[in-house]
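Excluded from the complex is one protein chain; the other protein chains are retained at their positions.
By written order: A, B and C. Residues from 1 in each chain.
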Amino acid sequence: MKALVYHGPGQKAWEEKPNPIIKEPTDAIVKILKTTICGTDLHIMKGDLPEITSGRIIGHEGVGIVEEMGSSVSSFKKGDHVIISCITSCGKCEYCKKGMYSHCTDGGWILGNLIDGTQAEYVRIPHADNSLYPIPAGADEEALVMLSDILPTGFECGVLNGQVKPGDVIAIIGAGPVGMAALLTSQFYTPAEIIVIDMDDNRLAVAKTFGATHTINSSDGKAVEQVKKLTNGRGVDVAIEAVGISATFEMCEEIIGAGGHIANIGVHGKSVTLHMETLWSKNITITTRLVDTVTTPMLLKTVQSKKIEPKKLITHRFKLSQIMEAYDTFGNAAKEKALKVILTNE
Amino acid sequence: MKALVYHGPGQKAWEEKPNPIIKEPTDAIVKILKTTICGTDLHIMKGDLPEITSGRIIGHEGVGIVEEMGSSVSSFKKGDHVIISCITSCGKCEYCKKGMYSHCTDGGWILGNLIDGTQAEYVRIPHADNSLYPIPAGADEEALVMLSDILPTGFECGVLNGQVKPGDVIAIIGAGPVGMAALLTSQFYTPAEIIVIDMDDNRLAVAKTFGATHTINSSDGKAVEQVKKLTNGRGVDVAIEAVGISATFEMCEEIIGAGGHIANIGVHGKSVTLHMETLWSKNITITTRLVDTVTTPMLLKTVQSKKIEPKKLITHRFKLSQIMEAYDTFGNAAKEKALKVILTNE
Amino acid sequence: MKALVYHGPGQKAWEEKPNPIIKEPTDAIVKILKTTICGTDLHIMKGDLPEITSGRIIGHEGVGIVEEMGSSVSSFKKGDHVIISCITSCGKCEYCKKGMYSHCTDGGWILGNLIDGTQAEYVRIPHADNSLYPIPAGADEEALVMLSDILPTGFECGVLNGQVKPGDVIAIIGAGPVGMAALLTSQFYTPAEIIVIDMDDNRLAVAKTFGATHTINSSDGKAVEQVKKLTNGRGVDVAIEAVGISATFEMCEEIIGAGGHIANIGVHGKSVTLHMETLWSKNITITTRLVDTVTTPMLLKTVQSKKIEPKKLITHRFKLSQIMEAYDTFGNAAKEKALKVILTNE
Partner (left out) sequence: MKALVYHGPGQKAWEEKPNPIIKEPTDAIVKILKTTICGTDLHIMKGDLPEITSGRIIGHEGVGIVEEMGSSVSSFKKGDHVIISCITSCGKCEYCKKGMYSHCTDGGWILGNLIDGTQAEYVRIPHADNSLYPIPAGADEEALVMLSDILPTGFECGVLNGQVKPGDVIAIIGAGPVGMAALLTSQFYTPAEIIVIDMDDNRLAVAKTFGATHTINSSDGKAVEQVKKLTNGRGVDVAIEAVGISATFEMCEEIIGAGGHIANIGVHGKSVTLHMETLWSKNITITTRLVDTVTTPMLLKTVQSKKIEPKKLITHRFKLSQIMEAYDTFGNAAKEKALKVILTNE
C-alpha cells in the first residue's frame, strides 16, 4: 500500500509500505476512506516530537471500512464503516475505567506516533472494540472525520473542562481548527457572549460566521484591554487557550474573572508564568487535558441530529495520493485560509 | 477600649482606641471573648500588605457576645454568643448569591484589613446576619475560634477544591496551621494515604498525631523522589499547597499524578513557573481560592458531633492584654512549637 | 388602589384596596407595570389552596417600578425598573444560603398566597434586595414577566433537575405554559431529540414551532408505545412531568430509560404509584422542586443575549383593569389557545 512516511525532521514521502496485519486478537485492520492532517503532524514533521522514529506512518484521524478483525473483536464486522479515534483505549485499565482514555496503559495517543497511523491506505487499529465507532447509515462521512480528534479535543479540553454554562461570557484564544472546534461546541451550552481572539483577520471573520459574538485581533497588544472593556472590568467566565504558548496562556490569566475557568487545549513546548501573586485569591480553576475522546458517542448524536455542522471546518479537499500537496496547503494555513483538509482514498 | 494597632511596618501597640459604634443598619457590635493571631497578621506587620494603613486594628478571627445591633439585623440579639467569620458577606450581591463570599462586593476579607478587626475588646461586624454564626449552647468556644478562618480555609481551599475522595493518596505541602487544618478536614473524605511534607521535624511529628500516614522532611531536596517512590511512580491524586512560594508550588507540579488536583491555599507574593510542557497532557486541575467561609455551618456540625477536634490546633494561651507577648511566640512558631495561640479577653 | 381579590372558592373581584405600605426595613413598594395569571391562580380560585384566605390579593408575577424602600434596602432606589420574583428570599437563612430560596424560613412562595400579591396597582415586596432583580436598560419588559415564575420553574425543576445534556433524547409531558418553558430552556443544553406529549393538538403544533422535534397526542393511550418506538425500545434520557397527575407521572416511569432522570414540575394533589418493582434496578433519578428562582440572573443574561425569546409564550394582552376578562380567557386556555396573558397597568 501507499502511505505518508516520516523520515526525520523536514523529511517525508508518499511511498510504498507493507499492508498492516493483525497482531493481537483485539486488533482490526481498517481501509481508510478519508483522513486529514493535524497541526500536530506539522510539529512531527519539524522534529518537535523526538519519540517519533524515522519510518513511521503519520496520521491519527480518519474514517474507513473494517477489512479484518482479530479473534476477540466483537463490536464490528468486515464491511462496517467506522470513525477511527485518535486515542486508543483498551477499556480495561484503571484509566480507561475512569474515562481517561488518553492515559490508557496500553493505548492513549499512539496512532501515527508510536505505531503506524492513518495517512495510508490501510491502518491497524489496536483495541478496535473501544477505539472505533460505528458510522450510522446515511451519515456524511467527511464531516465525521472531524470526530476523530478535532471536535472531541475542542469540546473536552476546552468546553467541558471550562464548564461553559448558559449565560456565560467566554473567550477563545486562537482561531485555528481546534479553537474553531471549541467555538462550535461551546454553543451546546448557550453562552451569552463568545469572544474569539486571534492575529489573523480571515480566521476572525470565519469565527463570526461560526457563532463568535465578538472578535479581537490581538496584533496591537490591546486584546486584554478590549476584553476588560467588553466585560465592564470583570473578566470572562471561561478562557479557552487554543494556541500553546506562554503569551496566550498569560492572556487567559489576565482576562479571567473571579471564579472563572481557564481551560487549556494548546500543546505547550515550554513552561508558562503563572501569576499566583494575583490569582491566589481569585477562586479560579485551570485545567489541562489530552483529549480522551470519551465524548465521541455524544458528539455523534449531536452531529446526527444536526445540532452542529462539523463540515464547516473543512476548507480544502484532496485525493489521498495528493497528500504531499495537501501538507503544503495546510502548512501555509494562513495564506491558504485553511482549517481542515480532507484526503479521500479513491 | 484596648486594641492591637498597626503603626506601619514593624510597628504595633496594644493601646487605647474608641469603642466601635453601629454605622449601618446591618452592623453589629461584638464584645470579643477569644481571638487569635493569623500568619497573615505577621505579613501585615512586616508591611507586605500595603493597603493596610497605619492606625488599623488588626485581627480577623474570634468568638464573642453580641452587644448591640443595627435596625435590620434579625438573626441575632444582644447576648448571643457568636463565631466571627473572617469574611464579611452581604448576602445579596452576585458573588454572595453564588456562595463566593470572598468576593462580596460590599465585604470579603475586610476585617483587620480595610476596617478595624478583632484583636480588640470590641469589634464592629458589618452585615452581621451573614457574617456571624450562632454558637450552640454548651459548645467549647475556644475550639470554635478555629472556625473563623483556619478550618474553613484548609477545608475549602485545600480539601473541597482538591476534591479529596475515599481511597485517594494526597499530599499536603506545608505543616503550618493551615496545612494542619487541611490535614484534619481531609479526613472527612477518608483518603487512603496522607503524606505531609515540611522542613520542621516537630511539625511533622505533630502531623503524624493528627492523622498523616507518611511524613517527609524536604530539607534534603529529595521529597519529590520519596513521593514518587511511595506512589510507585504514579504521583498523588491531590496535592495541597499550604506554603505560598514557587518552590512548593513546583513540588506539587512534580508529584501530581495524571488526572490529579493541585489545590492552592498559600498566599503568594510572586509568580510561579507552571510546567505546561509536561502538564498540558496530564489532565490535571489547579485551583486557587480565597476562603469563602461558606462551609462554616457544615464545619460547625462536624465539630459539634465530635468528628473533628479543632482544639488540637491550639498550642498556646494568653490573656488578650498579653497580645504583644503572644505575637512574639507566634512569630517564632518553629522555635516555640506554636500552631495557634488563643487570646482571652478576661 | 385597584386589585384582584380572592373571596373564597369561585369568588373574585377587581376592587378597591388600600395601598400597601412599608412594614419592615427590608421591604419595597413596587408599582406594577405588567403582570400575568398563573395556572396556580386558577387553583386558588377553585379553593384548592385552603391556606389562602378570603380578602387576599392574588398574583406572584410581574415587572414594576420601585416606589419606596425600607431603610435597609441597598440594591434598589426609587424609579428602578425591576422583575418581581415569585419567590421571596431573605438571603440569610440556612436554605437561602444553599440557594434553596423556595424554603426560605422568612419567605418562599408567599406573594399572592400568604401576603398580598401582584395582580394590583401596587405590591409590597419583602426582602426586596434578594427578591427583586434589576431590569437592564432597553429590555423588553413584557418578555421579562416570564422571568418571575414560568421560565425559572421550567428551567430549574425540569431542565436543571433533569440534567439535560447535549445529545440527549428528552420527553416533556404537558405542553401548558410551564411545559413550554421547559421546552424553550431545555434547548440551552442542545438535546438531540425533544418529544412533547399532550392531548391538545394546538399546543402540540405550537410546541413544534418552539423546537420540539417530535410531538405525540396521548389521547389514544399509545404515547408510551410511540416513545418506545422512537427510542428503539430504550426509553428517554430525561422525562419532564409538567402536568401534576398520577397518569402522567406513571407515563414518565414507563418511558424512562436505564440511567435516566424523571424531573417533576407538576403540582400534585394526590399520591402517585411508583413502580419500584421495575424501577429499583434501572438506576434512575426522580426529582421534585418548588422553583427557587436562583437562576433568574442566568436566565436574564440568556434573554438579553437573545438566546431565548420568552415573549413567544405570550398569547393574549389585556389592560390590568380588564383582569376579570383575562381570567376568563386564561381559564379557557385550550379553547382560547392561550399560554400566557399579559396585563398592563396603564
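The rule is short, and it goes like this: contacts are C-beta pairs under 8 Å (C-beta built on N, C-alpha and C of every residue); 3 or more make two chains touch, one makes a residue touch a chain.
Here the structure is a predicted model, which is why all the values come from computation and not from measurement.
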Task: Per the touch definition above, residue among C:77, C:208, C:275 or C:319 touching the missing chain - done: C:275
Open item on the list: Looking at the full complex, which residue from B:9, B:47 or B:167 touches the chain that isn't shown here?
Closed with: B:167
Task: Contact with the hidden chain (one of B:120, B:299 or B:326) - done: B:299
Task: Candidate in contact with the missing chain, chosen from A:11, A:71, A:219 or A:332 - done: A:71
- [ ] With the missing chain put back, which residues of chain A would touch it? List them for me.
- [x] 25-26, 70-72, 74-75, 91-92, 94, 96-97, 99, 106, 129-130, 294, 297
Task: chain C, residues in touch with the chain not shown (by the definition above) - done: 95, 98, 100, 102-103, 244, 249, 258-259, 264, 266-277, 279-290, 292
- [ ] Could I get the residues of chain B that touch the absent chain, sorted low to high?
- [x] 165-167, 187-190, 192-193, 213, 297-302, 304-305, 307
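As a working rule, only the chains that are shown with their structure count from here on.
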Task: Where chain B touches two or more other chains at once, by residue number - done: none
